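A protein chain is absent from this complex, but the other protein chains hold their places.
Chain IDs A and B follow the sequence of writing; residue 1 opens each chain.
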Amino acid sequence: MNKAVNDDQYRPTAPLSDPEQRRRIEDFLVGYVHAIDDGDFRRWPDFFTEDAVYQIIPRESYDANLPLGILYCEGRGMMSDRILALETANIFEPHTYSHILGRPQLSENGDGTVNARSNVHITRTMQDGRMEIYAVGKYVDRIVMENSELRLQDRRVVLESRRVDILLVYPL
Amino acid sequence: MNKAVNDDQYRPTAPLSDPEQRRRIEDFLVGYVHAIDDGDFRRWPDFFTEDAVYQIIPRESYDANLPLGILYCEGRGMMSDRILALETANIFEPHTYSHILGRPQLSENGDGTVNARSNVHITRTMQDGRMEIYAVGKYVDRIVMENSELRLQDRRVVLESRRVDILLVYPL
Partner (left out) sequence: MNKAVNDDQYRPTAPLSDPEQRRRIEDFLVGYVHAIDDGDFRRWPDFFTEDAVYQIIPRESYDANLPLGILYCEGRGMMSDRILALETANIFEPHTYSHILGRPQLSENGDGTVNARSNVHITRTMQDGRMEIYAVGKYVDRIVMENSELRLQDRRVVLESRRVDILLVYPL
């Protein structure tokens, strides 16, 4: 079953207005993309709760509420396994990402969690210097506070295009 | 006559400093681009005042203060007509936009309106998955509060390139 944070949920009907909480969440979301851009992939699972859902899904599947994603991870364990695999496999051409994140729309749920939606443009640079638009889309997130740390409980990476480089080795 | 918000006006000589007003305006500007990216085109005129001006104009015309734009709408009625036309015509290849908006420079006018200037990069994704940089430029806006709702009184979409896909069916 697709447990996607649905459209209604992330629309900012009750926009988060506490400025300090907004600042912390924005810093958290930017910290995530900087960690990936800097190649700190081992830190990636730490941005999630123990049982979090992470999915990369094309927009047409997401909008149709179809569970047909490109990648699905349930739980931090699966995420760590994925990072280990990519560090040992190493059969792909080295490259780096650079994310630009739009300002998130943030709204509060009654249970203390926060829904976030942020646009994102990711460019990829290959070792020889070639650059290209790699992925474009949005993050649709549910964020929780856990032992005074922010974590993603659910992150859907909704890509505009269904044509994705099949390698897709690093998390987005 | 070109009623463009001129350069002097949008330079932040009196930067908006009230944090709550800044947050609301930033949410409003991001809400606009998310609405278009999500295909909620019917909501588009609601972002404007009844008699607002909306123009898409190449930078060279804008900088020279020439009225030669790519698209000009005066009033919410013209905007609604445009959306209706695009929904019925439907002769173009389906595609979606994704906007990334830079942080706006905001300045206050004496009359309660706020000038905003934000950079924007828009990518377009066609139905078969092709992605491209579609439009790059800036929004130069005058924003008013109307019945406790923010609205655009004047929006100039100033594009870096004068080579624009002639279709340009959706608002930017």
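Keep in mind that, in the parts below, contacts are C-beta pairs under 8 Å (C-beta built on N, C-alpha and C of every residue); 3 or more make two chains touch, one makes a residue touch a chain.
Treat the numbers as computed from the prediction; the structure is a model and nothing was measured.
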Residue among B:R24, B:R43 or B:R59 touching the omitted chain: B:R59
Touching the absent chain when the full complex is considered, from B:L29, B:I56, B:C73 or B:I100: B:I100
Sites on subunit B contacted by the missing partner chain, in the whole complex: 12, 15, 17, 19, 22, 59, 100, 102-103, 105, 117, 119-121, 133, 136-138, 160-163
Absent chain, residues of subunit A that touch it: 19-20, 23, 26-27, 30-31, 33-34, 37, 96, 98-101, 103, 121, 123, 125, 128-133
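Keep this in mind: only the chains that are shown with their structure count from here on.
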Geometric centre distance via CA averages, subunit B-subunit A, whole Å: 27
